[in-house]
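FYI, not all chains are in this one, though none of them got moved.
To keep things simple, chains are lettered A, B and C as they appear, and every chain counts its residues starting from 1.
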Amino acid sequence: MKIRVINPNTTEAFSHKNLLVARAVAAVGTEISTSQPDGGAASIEDHCDEAVAVIGILEEVLKGEKDGMDGYVIACFGDPGVHAAREVARGPVVGMSEAALRAATLVANGFSIVTLPSRTRIHAERVVREAGLAQHCRSIRAIDVPVLEFEDANQQVISALMEECRRALVEDKAESIVLGCAGLGDLVPQLGEALGVPIIEGVGAAVKTVEGLIALGVSTSKIGAYAYPVEKIYSGMFRALSPHDESAQRARPQPPTQTASRD
Amino acid sequence: MKIRVINPNTTEAFSHKNLLVARAVAAVGTEISTSQPDGGAASIEDHCDEAVAVIGILEEVLKGEKDGMDGYVIACFGDPGVHAAREVARGPVVGMSEAALRAATLVANGFSIVTLPSRTRIHAERVVREAGLAQHCRSIRAIDVPVLEFEDANQQVISALMEECRRALVEDKAESIVLGCAGLGDLVPQLGEALGVPIIEGVGAAVKTVEGLIALGVSTSKIGAYAYPVEKIYSGMFRALSPHDESAQRARPQPPTQTASRD
Amino acid sequence: MKIRVINPNTTEAFSHKNLLVARAVAAVGTEISTSQPDGGAASIEDHCDEAVAVIGILEEVLKGEKDGMDGYVIACFGDPGVHAAREVARGPVVGMSEAALRAATLVANGFSIVTLPSRTRIHAERVVREAGLAQHCRSIRAIDVPVLEFEDANQQVISALMEECRRALVEDKAESIVLGCAGLGDLVPQLGEALGVPIIEGVGAAVKTVEGLIALGVSTSKIGAYAYPVEKIYSGMFRALSPHDESAQRARPQPPTQTASRD
């Protein structure tokens, strides 16, 4: 099966890190590829960055459909564009936050999210709330380091992150840690060894979730909220995203007639 | 004061309808203008349309800031892009759904949303849930007519809409009706007269809400979730949206030092 | 349009303060008047005070209906009597707490309420919960000063209040402040300048909300929960509140027959 991990920012180092993390956990027979948009933001740290990222994600899913992908991972904490991507994709689309939060609750009663910039807190709150997992969230903690600075992090910054994790365990009574940024995935072994609790990283968690759905033979439901987009031609710079030509050939597998006409 | 009503689709007839609805309710001294993106979707009926619309909204808010706007209305049921727009704007930004739902609960204990395509139901559910008003929502009902077809609606389609409103009142015990599409604003008098309950249309409701916030002297908080976007240069076709040059001059009004360093 | 701001305590200084705050934000053409009950409590600080205040509010709304008011503001944090007042009034009735909380969430993701006596905390909790905005409430903080003592507040007491606001911003991560008492309205400029975040005061917020509803042509729904009171004669000291004579003349505008008989 072919799974594409979409890095919605334009920083190649992130895509590369995603690739390593994803391949390390993929099953035999799973072909992982990664992609990133041609244009957009070098890191996703606020709602404007997310808005730009969603367009990039849609472009990448459209490409992925042409490449015959069986499923997709959105590798950005906050899961931007996940609903739109599900409309476009035939196979399953899973965001790294939802996958991570759910994994955390299966091995621990309470988790804390530890992330980088403080202002991404609202995105973490949103995914916790939308996943219906607020009762398990002990805290959301941030060290105030910009995402791209962390890329070149020296051990001092990593120590700050670890200290915040420790506080979550001791002060907030967390029993596991969810890493709140796609760029933190390679720290799992180091943190896990030091802290002795499950450290959940979302890119790998999402890869395994997509793999599972594909193995179950489950595709995105094409009735209701995630039906293929309404056919129309977008104008201007969005022309290439128009849900027109694609929908022509994918229109064939129809939901049964009795559900097609329901309100 | 200057308020811009942003129609996030590319159909001029919608912008014109918004203008009429907004001017009809604006206070003396409020200058209403409308705008719409250069490119994008002719109607907003699914998540892909929303994704495209958000970029258009950001462009329009950036233009609006240059034009000295004091506040903005997002004229699309579903309130796409409202958080991103608040990051960019100095003054308040209000979505038509949130304004409509809140207005409804001030004059009735229970409301129903009546909208056009069934698949927009998920957007209506989202705004109800995010507004924290689920306990007042009696039902979400849809007649299955595409948004643009409704533009040329004959009396027969309007009758179908009215019939759905009636059912909401009788079967679901709604006490007011919220219209679930920016294109329905001109039907308020006709529906109100026929049904005898408050009919809430969000564009006007949002205009009055923005007017109110401006009159109170309240701007968008620039600490935390709605702070100005992180300065960076977007690449590719998003270059013009980069939160860079603008942020240079707006960087001056700082939050107090004790809050700047908070986590 | 004519809006009456009802101060439900018997302290004239509060009504006067309300008048100044309300007029400062009212639109051209809005005629603000204030009123207060003949008897009752000099300040509203517990449930007993609220109980007494509700009767006063009903009396004032009945007077207001005779005076041809188009809408009402209830100027007491906690919004006592707002449902009963909506039954009696033809036009919209808005409580200052609900208006303030909603305004806060439009310009900031998280707010804190800062109020005077600690025991009014339960009233603040109630309005937050009933407004469905708990997810945005970062904290409720109180300085323990009786309401009427604050009236003669020297700068020292104001400093205590400001310090509590600062703590809400720094320790609780609030991004805006809601003032939890109608008597604090005149502190908005001083607090806003010092703190650099939106300071929301409910009397003005409610005036603008009522103005908006009236401009939209929206009245209180007269089917269901806010229908005119059931006609009956109250005995004893409540005789004057009986929903009888008034209902005779207001009985004319009926909801449509199909909704009158619904269960």
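Rule of thumb we're sticking to: a contact is a pair of C-beta atoms (placed from the backbone, for glycine too) under 8 Å apart; a residue touches a chain by one contact, two chains touch by 3 or more.
As the structure is a computational prediction, the values presented were derived from the model and not from experiment.
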| item | value |
| --- | --- |
| Full count of same-sequence chains in the assembly - 3 placed in this view | 6 |
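Basically, only the chains that are shown with their structure count from here on.
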| item | value |
| --- | --- |
| CA centroid of chain A to CA centroid of chain C, Å | 44 |
| Averaged-CA centre spacing for the pair chain C and chain B, given as whole angstrom | 26 |
| Centre distance in Å when chain A and chain B are each reduced to the mean of their C-alpha atoms | 28 |
| Sequence positions of chain C contacting 2 or more other chains | 109, 135, 173 |
| Chain B contact footprint on chain C (complex, rising order) | 25-29, 86, 92-94, 98, 102-103, 106-110, 131-135, 166, 169-170, 173, 175-176, 188, 192, 194-198, 200-201, 204-205, 208-209, 211-213, 215-226, 253-256, 258-259, 262-263 |
| Interfacial residue positions of chain B with respect to chain A in the complex | 10, 37-43, 45-52, 54-55, 58, 81, 83-84, 86-88, 117-119, 121-122, 141-142, 144, 146, 224-225, 227, 229-230, 232, 234-239, 241, 243, 262-263 |
